[in-house]
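For this depiction, one protein chain was excluded, whereas all remaining protein chains were kept in their positions.
== chain A ==
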Amino acid sequence: MAGAALPTAELTTSGRPILLPNEIECSLLSNVELEPEGSPPLSSSIHLRSSFLILTTHRLIFVSDSSAAAANTASYVPLASVTHIFLLKKSIKSMFGSPRLKVQLSVGSDGRVGGMGTRSIVATLVMRGKDDVEAFVDKFRQNWGARVWEREKESESASSGSSLVVESSASSSGFDSRGMRVVGVAGILRREQEMWESTDKSLQDAFQDLNALMSKAKEMVMLAEKMRLKLLSGPSQAGSSNDEELGSKEEMQDWLLSVGIVSPVTKESAGALYHQQLSRQLADFVKIPLERSGGMINLIDMYCLFNRARGTELISPEDLLRACSLWEKFDVPVMLRKFDSGVMIIQNKSHSDEEVFARIKLLITRPDALQMGVSAGDAAMTLGIAPAMAKEHLLTAESRGLLCRDISPDGFRFYINLFPEIRTDDIYLVKDQGIYATWIKCASSPSRLQ
């Protein structure tokens, strides 16, 4: 198999790579080939063709370029294994041919990429797509130089160490940053003050300009996470907090609860493949909100949720619509549906109207509903969905002949459809069995007269 020597990258069901913690997607190239030099047994196992390439802060991910998501396979080269990036060749030949970029990779003694390298091979990235290659190479070099993965390891070990320090300092009344021993209420106050100042400083730094904010983004996320944890553990220890405080805490929690998409697909990173990639990412994202809202969600609600999660990289409604309509081409478990009224929703492919109709029927044949009908609001409460959606369901059920409507000053109400049971040749005839007879019993019951 081609590329067997490369580790396999995990993909979501819609064919987007699953990123590592803190990994951020930076750029995307279509139609890239990985062509190693050197002896055949090794090179053939690394050779990869016709795939698109995703550059992240940690890896080069090669995803085989097929439209069916199920057939997608992916492998990656960790940037840590890249030992050298050669200069992009600028010759007359390269002006006409596809741009080629040579990289040196360290390979283990078994010929596998990743892990401890003992040997090194040179491989060429042949970029046949019509993307901005120079920008990609710049970004590649930048990411490789940044060595984010190394810093992570350091911070991991550092954080485990520092937590030990904090614990010990907490137990032995602690020292402040200048090495002065602080004790009692004054010490606690000073520590609080110091913490407050450092938080304040990072906030100020962050808001100096947008670039600074972006570079501070990670710190901000960590700060937000910390605040969230503190808020979650807060109520148990703070018994004296008043209602107002509690309210603002809840509000704060709401803000922080929705943890956004770490690496949103942007026009900048995905280029020509933007809508395709956006579509796949959206398919992954909608799963949880869909489950929560009973298998169906309004497109407008989805737009809000999706953009909320994306933070600053907002998309336009048109982009969302295009991304949704691309689902038909991929093998994803969700679909876009348009109701007769023009309302558009996203629903699971497994979602069936029959199930909803069965529940509506149950609701509509209850004695009080037989008598008074149900409104969209009543149905929304029982079915646990939004009123607008409930109305769509009721209208669909009506068009199938399950319900019929009554418009009165009480509003728009739906009743079980009795018309098919009434005989036109004898309008007084009531069959003993059936919903018509049940309805008459309910309608003439004393509760109506009171």
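Heads up, the rule we're going with is that contacts are C-beta pairs under 8 Å (C-beta built on N, C-alpha and C of every residue); 3 or more make two chains touch, one makes a residue touch a chain; residues count from 1.
The working rule: contacts and distances are computed from a predicted model.
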| item | value |
| --- | --- |
| Name of the absent chain as recorded in UniProt (options "Exosome complex component RRP41", "Signal peptidase complex subunit 3", "Actin-related protein 5" or "Vacuolar protein sorting-associated protein 25 isoform X1") | "Vacuolar protein sorting-associated protein 25 isoform X1" |
| From A:Ala135, A:Leu189, A:Leu203 or A:Ile440, residue that would touch the chain that is not displayed | A:Ile440 |
| Full-complex contact with the absent chain, from A:Arg100, A:Arg310 or A:Arg405 | A:Arg405 |
| Hidden partner interface residues of chain A, rising order | 373, 398-399, 401, 404-410, 413, 415, 417-420, 422, 424, 427-428, 430, 436, 439-440, 443-444, 448 |
